[in-house]
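One protein chain is absent from this view; the other protein chains keep their places.
Chain lettering (A and B) follows the sequence in which the chains are written, and residue indices restart at 1 in each chain.
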Amino acid sequence: MDFRSHGGSRARLLGCVATIALGSWAFAAHAEKREFNLTIDEVTINVAPGFNANVFAFNGQVPGPLIHVREGDDVTVHVTNNTTLPHTIHWHGVNQTGTWMSDGVPLVTQKQVEPGSEFTYHWTADRPGSLWYHCHVNVWEHVAIRGMWGPLIVDPKNPSALEKSVTRDVIMMMNTWESPFGPTYGKGGSPGDVADYFSVNAKSFPLSQPIRVKKGEVLRFRMYGAGDEVHEMHLHGHDQLFSHKDGYAMASPYYVDTVPVGPGERYDTIVQMNNPGRFIFHDHVDRHLNMGGMLGGPITVLEYEGVGPDNWYAWNGKAYDPDFFYSESMKKGYGMFTNVSFIGTAQKSERRARQ
Amino acid sequence: MDFRSHGGSRARLLGCVATIALGSWAFAAHAEKREFNLTIDEVTINVAPGFNANVFAFNGQVPGPLIHVREGDDVTVHVTNNTTLPHTIHWHGVNQTGTWMSDGVPLVTQKQVEPGSEFTYHWTADRPGSLWYHCHVNVWEHVAIRGMWGPLIVDPKNPSALEKSVTRDVIMMMNTWESPFGPTYGKGGSPGDVADYFSVNAKSFPLSQPIRVKKGEVLRFRMYGAGDEVHEMHLHGHDQLFSHKDGYAMASPYYVDTVPVGPGERYDTIVQMNNPGRFIFHDHVDRHLNMGGMLGGPITVLEYEGVGPDNWYAWNGKAYDPDFFYSESMKKGYGMFTNVSFIGTAQKSERRARQ
Partner (left out) sequence: MDFRSHGGSRARLLGCVATIALGSWAFAAHAEKREFNLTIDEVTINVAPGFNANVFAFNGQVPGPLIHVREGDDVTVHVTNNTTLPHTIHWHGVNQTGTWMSDGVPLVTQKQVEPGSEFTYHWTADRPGSLWYHCHVNVWEHVAIRGMWGPLIVDPKNPSALEKSVTRDVIMMMNTWESPFGPTYGKGGSPGDVADYFSVNAKSFPLSQPIRVKKGEVLRFRMYGAGDEVHEMHLHGHDQLFSHKDGYAMASPYYVDTVPVGPGERYDTIVQMNNPGRFIFHDHVDRHLNMGGMLGGPITVLEYEGVGPDNWYAWNGKAYDPDFFYSESMKKGYGMFTNVSFIGTAQKSERRARQ
């Protein structure tokens, strides 16, 4: 199976509907019907030098493919579980107005999706913002250490002036890993277990990527607590305006330099690129940067155009993936978008062999 | 001793006083004198299937009885220590204006209350909001894993329009437990010890309770970090307005879907019940839901009237306690209120045998 060939290509726009009315809640014109396919597969990803994790991947990748829709859109997602354990998908931040049975909570809103089974979710994008999707079965394993999460960005129908000022989106999903359980599905995530690898978008420095910028750009960092610890995200050299919490616009935005992104939470900050140089953006939980005594963890660097090169720079001459933080995918309009560099290596399992 | 027979019944209203003046601080009419009795006893409670904890219980229950007073009230609490270890009570959030020796801090404001001794606290309710009371002796054991806490709700003299819109209060006190030390008083709560059970109002799912609601209600969730870890409380399907921090009204409330409730903190959110269905409200720290590989931890479910039943629903047909989150007690006006379902089993100890 070649994950590269399906991903976003299955998203179909089914046309414009005049009005979608759900209970007392209604949107004006331009809502679209969007339909996506997600598989869940057992693949192996390389998180850090010397550490591979067996994950449950959405369309073969961790984090999962970007799903980008507009407030009011009517969304259908067909999910196929190709793994050896049960799953569901919760659309974290969607209120499921009138559609509670698509909320994805096992034994509360649905039965779990067994290995080899399919399930279809159908909901309206009733809340804008930095939302996400993740499994809701045995979350201490599936979410915390098996990578079952991806970004769901819902654009507002009426963006604010601040939102309109943004020229580039940067999606950062931080999480934790437990290397002793990396190879073994069905294990890990117990209270006494020790997380020993930490990453952004499932890569630990130096496998993560820089962000190449030009003076004058305005970045919107969308930070997700996808794992099981708090990540204190500290950007050097710039004023970060904390603008959105969990997708909601702050009533009174304020500036910060270090953002406490806890499990399940999202913090958006909007930042002017006004200070040419090379500035690190990293987790300030010190031990999250300790990869066996070497620097690792959730780290990126703002690299301004025209600065360097310097032969002593850790990432001097590094091959650059401009979509590592989904920035390119976010420019492509609405739909679902594969991120080729996040795709892992498929495993040969009995379940997958049957496909 | 039958804890069911005393609890709130000892609260006495001693009449209205025209004005209470303490230093430069004064309230207008209608302040009441209120007098309560609290015992501290060694009882055993069932926290989760297969896990009982020996606790120091206020009036035999964990969490302790609701104390509900009004801003400006003059409060006297007589405390009797029936246990084998010393204690005090700190009234967390009461400023103790003019009464610092009732602040309940051992060796700072008073000597600790020894086994078999009594102590009387006397203070004015000088701050409204979601306050609480808890022991201040050896907090790493008594507060973190022995259940020495209860809610103290102080109604404001002049509630805001937002506060007046609330139709039901829901009090949620989250904490952590260390099962190896469950049986043994005087042990536990050391830095390297591992918390392995997690609960709301001292019950881990499935022993916790749902919240049965009707469309149109307005709930005020009063969330307490009573234990020793952060609980990331995520409500599905609804916009939560974060309205009060530590009892104080936010200057500029904002919406959230996941609330980081840390040790000692309180977060109030006000939520419109506008989306019929069945929606989980749970801690998003993944491992807090891992009870030996089974789903457990701080979990409740909003069950709307008219939804279900479904035979696959985890709580289908569950016996319902409408006061599990103190909602019924909060409707009863001012006083102290026993919650029968929180009462544990009294132990036979030398100290208690002497009573």
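Going forward, a contact is a pair of C-beta atoms (placed from the backbone, for glycine too) under 8 Å apart; a residue touches a chain by one contact, two chains touch by 3 or more.
No experiment lies behind these values; they were computed from the predicted model shown.
Within the full complex, the residue among B:L207, B:M250, B:M294 or B:V307 touching the omitted chain is B:M250. Of the candidate positions B:G98, B:P206 or B:G308, contact with the hidden chain is made by B:G98. Interface residues of subunit B facing the missing partner chain: 90, 92-93, 95-98, 100-101, 103, 105, 107-109, 111, 127, 138-140, 143-144, 189-193, 225, 227-228, 230, 245-248, 250-252, 260, 262-265. By the touch criterion stated above, the residues of subunit A touching the omitted chain are 194-196, 230, 232, 234, 236-239, 251-258, 260, 274-280, 284-290, 293, 295, 301, 307, 312-314.
The rule is simple: only the chains that are shown with their structure count from here on.
A turn of 120° superposes the CA atoms of subunit A on those of subunit B, with the angle given to the nearest 5.
Centroids built from CA atoms put subunit B at 36 Å from subunit A.
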